[in-house]
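Pasting in a structure now, in C-alpha cells, and then I'll have a few things to ask.
Left out: one protein chain. Kept in place: all the others.
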Amino acid sequence: MTTKDIVYIALFAALTAALGLMPPIHFAGAALPPITAQSLGVMLAGAVLGAKRGGFALLLFIALVAVGLPLLSGGRGGFGVLLGTSGGFLLAWPFCAALIGYLIENDSAAGPVKTGVYVALGGIALMYAAGIPWMAFIGKLGLGKSLSIMVAYVPGDLVKVVLATLIARGLRRAYPNL
Amino acid sequence: MLDLYSPGTSVLHRLSPGVKMLSMALGATLLFLNQSLLITAAATLGILALYPVARLPLTKAAAQLRPLLVIFALFFAVQWYFESLTLAAYVVLRLAALILLASLVTLTTRSSDMIDTMTRGLRHLKPLGVHPEKVSLAISLALRFIPVLAQITTEVREAQKVRGLERSVIAVAMPMAIRAIKIADDISDAIDSRGYRS
C-alpha cells in the first residue's frame, strides 16, 4: 500500500464524517430515525476507491466512531451506537464499500445503469442483509417486522444510489488514475 | 479533536482502556445470553450504579438513552402488542443496559488512549500482513482532515446557499469529493517529502 493509498483511505473516512454534517431529512415525524447523507460516503468510497481502499476507509471510520469520536450524523459515537439497533448497518459499512468496489473494479466498462445496480447491491442489499437481522436480534423482533420498518428507508437509499453513481462516474472521468 | 470523553480521575477513568473494552465485550455477550427479565433489570441497575462510581451524574446516563427513546417506544409497543409485556420490558431493558455499558467506556476513556491501545494490539497481527505504522498514519490523517473537510462542507454549503442549493446533497457532496481528491495528491507528496517510508 503506497502513501497515496493511505491518504485516500484517511480522506474518504474523513469525507464520510463530514457528510454527517449535512442536515438529516426527517420523514416520519419523530417516529423513525431520519435519513442522513452519511451512507453516501460508503457508496462513494467503494465506487471511487475500489474494494480494498474503500473497505479500509469505512473500517477506519467505524473504528474512530467506536473509540468515541462523535462522527455519526447528529454527533453520535462510541460503542453504544454500534451495539444499538442500527449497529448492524454501521458494522456492515466496510463490507458494503468493499463489495461495491469489487463489483465495479471487475466491470470497468459498466454503463451508468449497471454501475447503479452495483452500488445498490452493496449499498442497499448487503447493508439491509446485515442490518435487518441485527435489528431483529437486538429487538427480538423477527425478520418480518424489522423488514417492514426498513421499507420506509428504501426510497431515500435509492436516491443516494443514484447520487453516488452520478458522482462516482463524474469523478472517475475527471481522475482516471485514482 | 473533540470526543465524547468526560474528564475525571475515578477508578473507572484510570482503568486501562484494554481492560475496559474487554469487560464491555464480555458484559454485552452475557446480556445477550441471559434470557431472564429479572437478571437484565438487575444488570441495568448494576451498570447504572457504576455511573456514580465514575463520578458521572445520572443525567449523563439519561442523555445516552435520550436519542433512542423513540426506537425504544417502537420496540416496546411492537413487542407488547404481538408478544407480551414481559418480553417488551426485557428487550428494551437489555438495549438500555447495552447502551449504558458501552457509553460508560466511551465516557471514561479518551479516544486517543483507545486508539493507542488498538494500534498496540495490531502489532500482534503483523504476521498477517498488518502494518501498525501505516494504520496509525491513516488514523492521524483522518483525525487531521475531518475538521478540514468539515470546514470545506460549511464553505460549500454557504456557497450553494447563494444558489438555493444548500440542502442539495449532490451540490455539496460532489465539490467535497473533488476537493478531497485534489488535496490527496498534495498530502501524499508532503508525507513523502518529509521522509516517510511507505
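By letter and in written order, the chains are A and B; residue numbering begins at 1 in each of them.
Criterion: a residue touches a chain if its C-beta (ideal position, glycine included) is under 8 Å from a C-beta of that chain, and two chains touch if they have at least 3 such contacts.
Just so we're on the same page, contacts and distances are computed from a predicted model.
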Task: Name per UniProt, for the chain absent here [options: "Biotin transport ATP-binding protein BioM", "assimilatory sulfite reductase (ferredoxin)", "3-hydroxyacyl-ACP dehydratase FabZ family protein" or "Phenylalanine--tRNA ligase beta subunit"] - done: "Biotin transport ATP-binding protein BioM"
Task: Interface partners of the hidden chain - shown chains only, full complex considered - done: B
Task: Touch with the omitted chain, as defined above, among B:Leu31, B:Val78, B:Leu143 or B:Val169 - done: B:Leu143
- [ ] Return the single residue from B:Glu83, B:Glu166 or B:Asp192 that touches the missing chain.
- [x] B:Asp192
Task: Those residues of chain B which, in the complete complex, touch the missing chain - done: 1, 140-141, 143-144, 147-148, 151, 183, 186-187, 189-197
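Operating definition for what follows: only the chains that are shown with their structure count from here on.
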Open item on the list: Quick check: how many Å separate the C-alpha centres of chain A and chain B?
Closed with: 16
Open item on the list: Under the definition above, what is the set of chain B residues touching chain A in their complex?
Closed with: 1-5, 21, 24, 28, 64, 67-68, 70-71, 74-75, 78-79, 82-83, 87, 90-91, 95, 98-103, 105-106, 109, 111, 114-115, 118, 131, 134, 137-139, 141-146, 148-150, 152-154, 167, 169-170, 172-174, 176-178, 180-181, 183-185, 187-188, 191-192, 196, 198
TODO: Sort out for me which residues of chain A touch chain B in the complex.
DONE: 1-4, 6-15, 17-19, 21-23, 30-33, 37, 40, 44, 48, 56, 60-61, 63-64, 66-71, 74, 76-80, 82-85, 138-141, 145, 149, 160, 163, 166-167, 170-171, 174-175, 178
